[in-house]
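Report on the following structure.
Complex shown without one protein chain; remaining protein chains in place.
Entry: chain A
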Amino acid sequence: MANCLIPDHYPNQIDITRTPLAFGDRAVPRLNRELNDSILLTRQRALRSLCDYLHDPEHIASCISEEIPTSLKQLLSDVDPFCRYKSAECLYVLSCNSNGRNAIVNQDIIQNLSILFDDQEIMARKNAHKTIEMVSEFSIGAEGIVKLKLIKILVEKLKTELDEIKDFILDTLHFCMQVDTAQALSSQAMEVFTNLLKHESKTIRAKAARDIFDLSIPLEGKLEALKFDTVATLVNLLKDKDSIVRCKSALAIEAIAITTPGKYSCIKAGAIESLVELLNDELSEMRVNALKAITCLAEAPEGRKELLDHIEKIKKLLDDNVPIVSKHAGIAVRIITWKP
């Protein structure tokens, strides 16, 4: 009779593109040794096996203790493009885990990843950007990126890179700007974002609008936004087909509309009409953002006058299910009906 015991190891690897994993806890040291081998084929096969091995979080801890990130760091500057690409992908998988991120930041791998930004190979660049984006979501990672002055390089890359990589760069910049906006402002990021607002891809438009919001939080950012005529473009985007784009552009408008010149440029661009239409959207975030933008614009007397006509619609939102919507609706109503 055949044996019914279910083995807990994977069946024998007959895939020649990967090295077979050694048994138990010999797997990781052997992989590490093979990663530093001089034969190209061995390195490539080891990288492929490592990539799959790292998906399991339990393995990541053992990998980190065996200094696998150091070997990956050296492989990032390998001559073979496949090695670079695959090691970037391994680092990406590593960075999806919090221990992995810690290891990446502690061992200064970010610098080497930034060198990969200029690589010829598209996949290598893409994975490098994906890794950096993942690292930046986490506050120490974002600080590390800012300290290495990578923001300027990332903004430059935004002008020339492919669309899918632009997505990742925009996300990275979003998280980095929550740590420090000065570097982004000094590298003329506002102008680049304003240009991206007219891009065909809707995710890029939405992300660019969100990044404009991040950049407009300090005062200099708001002034820059007014300089580059961002308001007009954002008000156009309020009528965009995609709801997320509308959402984020309302977000950006509400940040810019806090200063008095910002308010007046928004009102002049006719933002109030579009914002009032957005009050009936399904997305709760949309309603909140529209309400906040309306609140900011209601501070100005002209805005208040116009909004007094639409105050019924706002009052309807007071009974909304989502608590923040009703709260902000209350604030909006209060501001609109305020008399000096």
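Methods note: a residue touches a chain if its C-beta (ideal position, glycine included) is under 8 Å from a C-beta of that chain, and two chains touch if they have at least 3 such contacts; residues count from 1.
Just so we're on the same page, contacts and distances are computed from a predicted model.
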item: Identity of the absent chain, which is to be given by its UniProt protein name, from "Mitochondrial inner membrane protease subunit 2", "Fibronectin type III and SPRY domain containing 2", "Radial spoke 3" or "Cytochrome b-245 light chain"; value: "Radial spoke 3"
item: Of A:R18, A:K86, A:K157 or A:K292, the residue in touch with the unshown chain; value: A:K292
item: Contact with the hidden chain (one of A:R33, A:H55 or A:K198); value: A:H55
item: Which residue of A:T260, A:N280 or A:T337 touches the chain not shown here; value: A:T260
item: Absent chain, residues of chain A that touch it; value: 1-2, 4, 6-7, 10, 55-56, 96, 213, 217, 251, 254-255, 258-260, 284-285, 288-289, 292, 295-296, 299, 324, 328, 331
